[in-house]
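The complex appears here minus one protein chain, its other protein chains still in place.
In this document, chain identifiers A, B and C correspond to the written order of the chains, with residue numbering beginning at 1 in each.
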Amino acid sequence: MTGTIARAGWICLAALVSFTAAAGPKPRARDLGVPFDGTPGPLNAITDVAGIEVGFTTLISGGAGDAAGGPQVRTGVTAILPRGKAGFDPVFAGYFSQNGNGEMTGTHWIEESGFLEGPVMITNTHSVGVVRDAVIAWQVKHGFVPRTSSAGRAWWSMPVVAETYDGPPLNDINGFHVKPEHVSAAIDGAGTGMPMEGNVGGGTGMHCYQFKGGTGTASRRVDTAAGVYTIGVLTQCNCGARNQLMVRGVPVGQEIPLEKRLLGGTGRNAAPVDVGSIIIVVATDAPLLPGQLKRLARRATMGLARTGSSSGNYSGDIFVAFSTANSTATQKPVASLTMFSNDLISPLFEATAQATEEAILNAMVAAETMIGADGSRSEALPHDRLKAIMRKYNRLKEPGR
Amino acid sequence: MTGTIARAGWICLAALVSFTAAAGPKPRARDLGVPFDGTPGPLNAITDVAGIEVGFTTLISGGAGDAAGGPQVRTGVTAILPRGKAGFDPVFAGYFSQNGNGEMTGTHWIEESGFLEGPVMITNTHSVGVVRDAVIAWQVKHGFVPRTSSAGRAWWSMPVVAETYDGPPLNDINGFHVKPEHVSAAIDGAGTGMPMEGNVGGGTGMHCYQFKGGTGTASRRVDTAAGVYTIGVLTQCNCGARNQLMVRGVPVGQEIPLEKRLLGGTGRNAAPVDVGSIIIVVATDAPLLPGQLKRLARRATMGLARTGSSSGNYSGDIFVAFSTANSTATQKPVASLTMFSNDLISPLFEATAQATEEAILNAMVAAETMIGADGSRSEALPHDRLKAIMRKYNRLKEPGR
Amino acid sequence: MTGTIARAGWICLAALVSFTAAAGPKPRARDLGVPFDGTPGPLNAITDVAGIEVGFTTLISGGAGDAAGGPQVRTGVTAILPRGKAGFDPVFAGYFSQNGNGEMTGTHWIEESGFLEGPVMITNTHSVGVVRDAVIAWQVKHGFVPRTSSAGRAWWSMPVVAETYDGPPLNDINGFHVKPEHVSAAIDGAGTGMPMEGNVGGGTGMHCYQFKGGTGTASRRVDTAAGVYTIGVLTQCNCGARNQLMVRGVPVGQEIPLEKRLLGGTGRNAAPVDVGSIIIVVATDAPLLPGQLKRLARRATMGLARTGSSSGNYSGDIFVAFSTANSTATQKPVASLTMFSNDLISPLFEATAQATEEAILNAMVAAETMIGADGSRSEALPHDRLKAIMRKYNRLKEPGR
Partner (left out) sequence: MTGTIARAGWICLAALVSFTAAAGPKPRARDLGVPFDGTPGPLNAITDVAGIEVGFTTLISGGAGDAAGGPQVRTGVTAILPRGKAGFDPVFAGYFSQNGNGEMTGTHWIEESGFLEGPVMITNTHSVGVVRDAVIAWQVKHGFVPRTSSAGRAWWSMPVVAETYDGPPLNDINGFHVKPEHVSAAIDGAGTGMPMEGNVGGGTGMHCYQFKGGTGTASRRVDTAAGVYTIGVLTQCNCGARNQLMVRGVPVGQEIPLEKRLLGGTGRNAAPVDVGSIIIVVATDAPLLPGQLKRLARRATMGLARTGSSSGNYSGDIFVAFSTANSTATQKPVASLTMFSNDLISPLFEATAQATEEAILNAMVAAETMIGADGSRSEALPHDRLKAIMRKYNRLKEPGR
């Protein structure tokens, strides 16, 4: 129910709303007839990879609709738990920075060890610190032992926290409104099932191709000689210039030019080139080694590129990939593992690019128009116009086709 | 004239043909009505960056049309000279490996020093060694001093040589038909002007999206607050699966499914996923530092992605970018430089992605059908069908529009 | 004066002490007769590089000597300001992770842009977040514009914060005792002049080769064809196993075996291999480009190696180097720079290794014995024994020699 309220977007006045409820009947990109290649999982979401839990804390207060006044807050926290709340065993992981104008903490250890030893958190740029330390406090409180290095006792933790920028007019980013309890709430509220999309969690106040952006997800099932595996993607999308936007190759951004009256007329959104960032989290149950997961992370770039971005200078485009397989990987002294053959890996690359592309478009389709503190508007991608443009280019998948 | 002969492709029996002649009236991708963003330079080629010289040695002998018999040879050498034959001063450079199933020698020093100290050579996979040592011999012979480290005397050289695979049935790659004299010929024959495209130089025996591939080039002019700069790209394209091919977002590869009778029915081209490699060379006259050039190289991935590839496991997708500015960079003890502001660099990123995309399509449009030693065919991308498909998706730029 | 109190170490009960005062008459490594190569700057400190300011907040409370009781706090914050408090213009920078079992935030942007855009902060492992966000708050409060990307206005900041681990028994790390005001105090109190060493700032509760460790600094002046330049190093040293310790090649660690009764008898310090981390900050006024600074950072490993460490699995050995030259580097649209020739750079490499080695030994010589909450002791390196051992191996530089 809180989920429903939150989906109303900017008029929601709740100070703290944590979501794990299933998504409502809002259409997603493919529901609108956008054609995609490949086969999605049952939810078409990162949670199609078994065991993954996702939670959000969405902070919406102040602004035009809030009688209580105060600064306009439109931000939040997203938590992705590779093995769920009950299983903080490390997962193999790799990361890639396509354009490092952003932060993702904890990557030195991912690169060094090949392990991700806790959740992946996403928030706004200026709240990375509070989220990081709050994850540690949560781990300490719950007695989790996030380190392979520990002999039954947690010594230290170096959480993975990423961000994109939701500064004014949408969010009072320098008010530091994310607090430790919001972090706990996102983790504690995480669940399997369909994650919410659009203006939720860390993605609440984000833009994408100068439309309203936010959180999106998608998945692909890949049938290989080793069995069927799933690739799941979750993105917090805050990147791109309007004229760059391509939807399955159709120049949608050029068909819907940026209007001067919209958010960004004098600010960031008016920039002629791509500004903003995108965080992409790739998950799989295929037994990939850390180096193979880095290869997957590098394919997120290719999905992003197909939506039009060329990773502008001001865009923090940092991607992390992990595998829930090999739960035995921290066995001592020697662990038994399985490794997916490089010879069969190309379809996983393609699936990563496909799911990334769809997750970005899902974020945009789900996001709803948000009004800034100065009255400017971050407009949602208009579904009807999108369909009309896709039809113009003979790329709309009509119902029943 | 030799150029014209060579353009006839596989029926040419010349044992050694070195090209620098201007291209003939063959259409390029935009001549067919493929719509592109951005503004190309006068030649729409890497040689729009002043001072760059390009040379090819194309080896075509044996095979169906060759009365003399012998193994079928369809290979060659491409030479890109950043400052031309007369100016081997180092240039700032950076490289990026999107998928390292390939070779590009000399990259350790590019990464370490930020300098490219000689030509970029491209050949077939099994001829990298002979080309490398032959470049050194050429440098020794001509008294060039390719090292910043030398005090007026060449001590050593570590040439940059890249490759893609042109193995049977098109080329007898294990016959090692590239010889040192072919390397000298490519360098000595290099010139400014429009480089040839298609079945020439190192690209002679290559495939691209399971059509005939090869060598392609394109450029963009970027108007910045610091003046107008050029981005030039040259690619040796040998990558991609048919069903992946997108031309400006249009699913051309899915519209022209791979026929069983074609080259690859039982070989590499029949693979369901992208196999093969692509080398992309990005050049600019903008005063970029080495780290900025690495950023450019990373955008070549984004141009490649827009043509459909997701950099399959067997694809060696390695990119190098260099700047002809800052010719004073090796001054001692302290050099005076200029540096293009990161704040203005995004349009150069976009231009790199655009020129890369167009160069790949130019390679495919220029390449001509080649018959393998076993009678199989590597079909050229059919121009008429391409136009028809682009029109079907309302993406053909009709003449006069 | 507060500085003097703090130097008394663990018996100091001050809740918050911020140091910029000059060091007292405590001996440093070379005062004891340890022989070093190369020529130090006037202070033999990172602040020999003009303009650099260093500040500390040292937190010492609770524990055996504290009548007020409470958990034992022995931790702090170190701030290194490349251009001082008044000059937050970016500096060229590069980083290197020798063993990434640690955190240094902000490195994605250093790697991408080549710039360090604010201070380098060092604290304990579980306080990285609070320090990070507090740096942003400080920047917001003071109206600094840390981004090259800003047009006269600060949009966002991604602070560089590193850490080593000072967990129990020395410090109640999970009590999260570092607060935002401690961060402000370290920055506001920063100054030129000789930084304090030993149990100060982020280094307060650290060990090094299973002796008491902490903060150390050193410098080298290098006479080159381009003039005299300075290399300065500051380290927060918390690494190494006792038996590894070498002092100028002399096996001091093997000569002073670890006693069971000391700190670590049942804890971390008893580990037979190197545990703990080391952060090394390298500064110079030589006009090095980002790639060259990364090269410098990689030489910090070599200085570390000469003290005996082999960068154990649990050691977060992450190094950052920056240059105060080229203050014009963020000029738009094109900046004028100077670049130190690679051909002359080797002496700067050697100076970096030398200053790193000496800074580590200075940290150990300055650090004073600290008693843990459980009564265990982290013993200081005994000066007399050190001298005796150096003499035994004919490596003591006797006074007057």
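Here, a residue touches a chain if its C-beta (ideal position, glycine included) is under 8 Å from a C-beta of that chain, and two chains touch if they have at least 3 such contacts.
Computed from a predicted structure; not experimentally measured.
**Student:** Check each of C:Ser184, C:Asn238 or C:Ser311 against the chain that is not shown and name the one that touches it.
**Tutor:** The missing chain is touched by C:Ser311.
**Student:** Just to verify: which one of C:Thr75, C:Thr301, C:Asn362 or C:Ser378 makes contact with the chain not shown?
**Tutor:** C:Thr301
**Student:** If the hidden chain were put back, which of C:Thr164, C:Asn342, C:Asn362 or C:Ser378 would touch it?
**Tutor:** C:Asn342
**Student:** With the full complex in mind, choose from A:Ala50, A:Ala86 or A:Leu337 the residue touching the hidden chain.
**Tutor:** Of all options in A:Ala50, A:Ala86 or A:Leu337, contact with the hidden chain holds for A:Leu337.
**Student:** Footprint of the hidden chain on subunit B, which residues?
**Tutor:** Touching the chain left out of view, subunit B contributes residues 97, 99-113, 125-134, 136-137, 140, 149, 155-158, 161, 165, 167, 173-174, 176, 268, 313-314, 316, 318.
**Student:** Give me the subunit A residues in contact with the hidden chain, please.
**Tutor:** Within subunit A, the residues that touch the unshown chain are 112-115, 148-149, 224-226, 287, 289-292, 295, 329-344.
**Student:** Suppose we count only contacts with the excluded chain; which residues of subunit C make the list?
**Tutor:** Subunit C touches the chain not shown through residues 98-99, 244, 246, 248-251, 273-274, 295, 298-299, 301-306, 309-314, 342-343, 345-347, 349-350, 352-353, 392-395.
Everything below uses one rule, namely that only the chains that are shown with their structure count from here on.
**Student:** Count the residue numbers both subunit B and subunit C use at their shared interface, divide by all numbers used there, and answer same if that is over half, different if under half.
**Tutor:** Here the answer is same, because the shared fraction of interface numbers exceeds one half.
**Student:** Which chain has its C-alpha centroid at the greatest distance from the C-alpha centroid of subunit C?
**Tutor:** Result for the farthest chain: B.
**Student:** Through what angle, to the nearest 5 degrees, does subunit A rotate to match subunit C on its C-alpha atoms?
**Tutor:** 180
**Student:** Starting from the mean Cα coordinates of subunit A and subunit C, work out the distance between those two points in Å.
**Tutor:** Measuring from centre to centre gives 36 Å for this pair.
**Student:** If you average the CA atoms of subunit B and of subunit C, how many Å lie between those two points?
**Tutor:** For subunit B versus subunit C, the centre distance works out to 47 Å.
**Student:** Residues touching two or more other chains, restricted to subunit A: which are they?
**Tutor:** 99, 313-314
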